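Note that one protein chain of the assembly has been removed; the remaining protein chains are unaltered in position.
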Amino acid sequence: MRFDELNWFDVESYLKDEDRLILVLGACEQHGYLSLLTDAHIPLALADAASQQTGVLVAPPLNFGSSPYFLAYPGTLSLRLSTLLDVVEDLVRSAYGYGFRRFLLLNGHGGNDPVRGRLYELANQLPDLKLAWYAWWTAHSVAEVAQKHSLKPAHASWLEVFPFTRVADLPPGEKIPPVVPGLMGAEQARQVYGDGVFGGPYEVDPEIMDEIFAAALKDILHLLAF
Amino acid sequence: MRFDELNWFDVESYLKDEDRLILVLGACEQHGYLSLLTDAHIPLALADAASQQTGVLVAPPLNFGSSPYFLAYPGTLSLRLSTLLDVVEDLVRSAYGYGFRRFLLLNGHGGNDPVRGRLYELANQLPDLKLAWYAWWTAHSVAEVAQKHSLKPAHASWLEVFPFTRVADLPPGEKIPPVVPGLMGAEQARQVYGDGVFGGPYEVDPEIMDEIFAAALKDILHLLAF
Amino acid sequence: MRFDELNWFDVESYLKDEDRLILVLGACEQHGYLSLLTDAHIPLALADAASQQTGVLVAPPLNFGSSPYFLAYPGTLSLRLSTLLDVVEDLVRSAYGYGFRRFLLLNGHGGNDPVRGRLYELANQLPDLKLAWYAWWTAHSVAEVAQKHSLKPAHASWLEVFPFTRVADLPPGEKIPPVVPGLMGAEQARQVYGDGVFGGPYEVDPEIMDEIFAAALKDILHLLAF
Amino acid sequence: MRFDELNWFDVESYLKDEDRLILVLGACEQHGYLSLLTDAHIPLALADAASQQTGVLVAPPLNFGSSPYFLAYPGTLSLRLSTLLDVVEDLVRSAYGYGFRRFLLLNGHGGNDPVRGRLYELANQLPDLKLAWYAWWTAHSVAEVAQKHSLKPAHASWLEVFPFTRVADLPPGEKIPPVVPGLMGAEQARQVYGDGVFGGPYEVDPEIMDEIFAAALKDILHLLAF
Amino acid sequence: MRFDELNWFDVESYLKDEDRLILVLGACEQHGYLSLLTDAHIPLALADAASQQTGVLVAPPLNFGSSPYFLAYPGTLSLRLSTLLDVVEDLVRSAYGYGFRRFLLLNGHGGNDPVRGRLYELANQLPDLKLAWYAWWTAHSVAEVAQKHSLKPAHASWLEVFPFTRVADLPPGEKIPPVVPGLMGAEQARQVYGDGVFGGPYEVDPEIMDEIFAAALKDILHLLAF
Partner (left out) sequence: MRFDELNWFDVESYLKDEDRLILVLGACEQHGYLSLLTDAHIPLALADAASQQTGVLVAPPLNFGSSPYFLAYPGTLSLRLSTLLDVVEDLVRSAYGYGFRRFLLLNGHGGNDPVRGRLYELANQLPDLKLAWYAWWTAHSVAEVAQKHSLKPAHASWLEVFPFTRVADLPPGEKIPPVVPGLMGAEQARQVYGDGVFGGPYEVDPEIMDEIFAAALKDILHLLAF
């Protein structure tokens, strides 16, 4: 269940014998031929699936992350890193205030990784707070599925093509990953990445995607038992 | 069209002969018997309707606002005011960077009003930036509809009962507005507001709601001609 | 009594059986033909009058507010919104620290309205803090006086012409309010507002001003009974 | 002339052949038997006197400074250091924006000294900005007057007893300066300083005070020729 | 050459035909039996070695990083994440100001990884800035050396035992890595990690350490050719 479908009475009832919450951290940024919200939609879909099996509530997704390197691609909406850290702190503190204690952060975007640093600081300040972090595309389980099919994970490539991220036709074939010279500014990044895909096949058999999703979901269900 | 349904190529095309963007500012907070996301869903519905008629793009909604006074109601997720100001600045700067110039901010939540102060600061810094702000429930047009039906607008009351904000049955009859003693902290606010509704009928004839929606939409279409 | 006329022994004595304090929030900004400090002088005059009748102490006025939109008019000194919020927080925390508990904030300037958002945050953090906010020009009582005389309130117009804000002769007649196209930057605001007055008669019969002042003072005396 | 007595037209005229501004940095803090606003009133009196002789404008005083160590004395209103730095930056930037270039900062309070650090940063950012800083009680000229009369300068002692800072009778005789053990918190500071005076005679012959004032004024007139 | 051994004339000469600078990001935190400064000393040793071969200058090391999770171990001195980001920004901006353009950041500590997010933001703001980031213990080359000797990298284990980090005798044998339950606060981290070592052999043959060092140095020399 998402907060959308609930009123405050519902959350109060829930907190009587539960204290787990799923927070979805997304991004609004170029994803090649895929939806600008790809990084929000994937963890949200995983959250919904996990919620359906466990009843754990899902907070509204944060639709924006830290994506400074993609700001030359129209449609990217990036929070400064300092802003992003504050947003996540505020969300955790709000929900902690009336009783949530165990937070699973489902992150959909690599640029949000620094949030973990702020979470450690919060863990020092809020007694009994329990935090778990999951970035699906970096999981061992997902890597194994990819490896099994001789595929490599990459931003905006086959790895992120789900029915709920596809908004246009995809090119045939695959892309040779560009050479990346250090930490690039946005203009240079656009020159280097061109269509925005980091390389590999543009899409693969949907059954592989089901395997990917199932692997990540299994991890999440395991993490929710904290 | 929402950013969800677009990739960056689409936004680049759009910017060739357009520079308008709708930003939706919401909140996740107690709304009595209504959805916690009421303040995001109403302006988003208005944005979608306006987009359908004009083709102006709709950025992903900010699902959180400044709601410190409701933090004793479970389900409220509030950004510190300073965080909220930074988020909106980051969104405007991101979109301005690749060519958006005219921004209509559709605000769904009274606590977000201070954002206007930061927008004035941005207007001093970004040449050719044009900003319009619309808070539907404070509009003259909406007040007129209410007055016509001898109704008073109030938080979480009949005024916000749309099909897309209703998540539970509503009590019959109406509520006498509580007496509010100054600027209250969250604990006191919960004691004063009880079920969270600020008073008046819990719901009214759906046709009145259609009138309300139509009045606000008309305003927005007018504002988009800036 | 203002803090100017007191030493710390006096405040310590006062706190033995009182815990109320009046904070005056002003601005230093263009006010057409009136003093740049108009928005500080009016609430300060009201505070002095209220203090004379109640004995409640008056803290030194904050002479600066948030006025980004008037920065193209020489003489405007504007705090960033974030700075303003921090200043007010610091003042409240300082006085709370040694025993003040009830604060009446007399605001003289519309751009300072976002301060209320920070005050709600403080109310969540400081036990037993009581806060009241009064913006005289938005009060019902003042609106009634205006209406009685068929006048409309407007920045730098007749509404703010008191003996203590007048620093030059005023033009005869009245000004047609300019059309305001959304949230303007400072350069555009100067073009639109010209002499800086928002419209209406440049001045009215002093007796009306006495009525306005008396109405606001009555409100304040009522609010001080919190 | 102070901004109080001017409207924006006056400042615009002034800027046609002038670009100097005096900023007064004060404090609201315990000053023993003297006014809580002593540190604002002294530099403001100096500013007024200098303005009278030179015509240089005087901005509204900042009535608050950084006084964390006196927060256990009722009546002290202290800005966090970070807040104070931001306030001064905002004032300088505002006035720089429409043409002021030479700023004389008349500081009345030792705790405000860190402002100089921020001013150096501003001097790197704003072309043609000229800044001068004067803290009257640390001036060589004032020290010479004190020495001539075998007096030592000290907070809240004879040194600050002017007609415009006196709000109560002063004790006879003089106070032995207390021993100060390092950087003290507010509670300890109150224990150490007792009545809040740092030591020496509680007052001296008014003619000495005239000498002090004249010495500082002479310095300021010299500094204004920058 | 380190800045320690140079004066400003030397740096000015250097900049005539060079614009590369090595920044060393360290930490002061528990490292089991090793020096609290281990994470500063290792990248500094690498920087010195690289400097000797290339002549590229080495800025003074930042001796502190983000280590909130180790704050229950005496000797850990941790910067808030926000502080750390600001420090690195200030260093880069300072050196950029007088002509450095290519910066190699040699990071010695995992908790500093979020700095990369801020660097991307800087890359958008400072034209011609080139940034490279190297975290030696995550390098493929180092992993290969470890794998060759059937070793696993881990905090404070054999991997960090260099002559310049050893300050005490090391225990014999190896430690079984503890199970880590999510993102832990400092108290819990100390309970879980005990002596502070993350597991594996406490030390290995010094020749392996030479291989490790050589592999990292080779990477760095390669990166310096940017």
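Should a chain be cited, it is by its letter among A, B, C, D and E, assigned in written order, with residues numbered from 1 in that chain.
Assume a contact is a pair of C-beta atoms (placed from the backbone, for glycine too) under 8 Å apart; a residue touches a chain by one contact, two chains touch by 3 or more.
In this text the structure is predicted, and so the values were computed from the model without any measurement.
Taking the whole complex into account, name the chains on display that the unshown chain touches.
D, E
Based on the whole complex, identify which of E:A95, E:L159 or E:L183 touches the chain you can't see.
E:A95
Which one, E:P43, E:P61 or E:P153, makes contact with the chain that was left out?
Selected residue, touching the omitted chain: E:P61.
Residue by residue, what part of chain D touches the chain that was omitted?
66, 68-69, 71, 80-82, 85, 111, 113-114, 116-121, 123-124, 129-133, 181-186, 188, 223, 226
Considering the entire assembly, which residues of chain E contact the chain that has been omitted?
Within chain E, the residues touching the omitted chain are 3-12, 14-15, 28, 30-37, 40-41, 59-64, 71-80, 82-83, 86-87, 90-91, 94-95, 97-99, 167-168, 196.
In this section, only the chains that are shown with their structure count from here on.
If every step must land on a chain the current one touches, say how few steps get you from chain C to chain D.
The fewest touching-chain steps linking chain C to chain D number 1.
Give the chains in contact with both chain A and chain E, ordered by label.
Intersection of chain A and chain E contact lists gives nothing.
For the copies chain A and chain B, give the interface type as same if over half of its residue numbers appear on both sides, and as different if under half do.
Mostly the same residues form this interface, as more than half of the numbers used are common to both chains.
Can you give the rotation angle that fits chain B onto its twin chain C by Cα atoms, in degrees and rounded to the nearest 5?
Superposing chain B on chain C takes a rotation of 180 degrees, nearest 5.
Per the centroid of Cα atoms for each chain, what is the distance between chain B and chain D, given in Å?
The answer is 47 Å.
So, what's the distance in Å between the C-alpha centres of chain B and chain A?
Here the centre of chain B sits 26 Å away from the centre of chain A.
Would you give the residues of chain C that are in contact with at least 2 other chains, written as numbers and ranges?
Within chain C, residues 71, 80, 82 contact more than one other chain.
Linking chains that touch, what shape results: line, ring, star, complete or other?
Here the contact pattern is a line, an open path with two ends.
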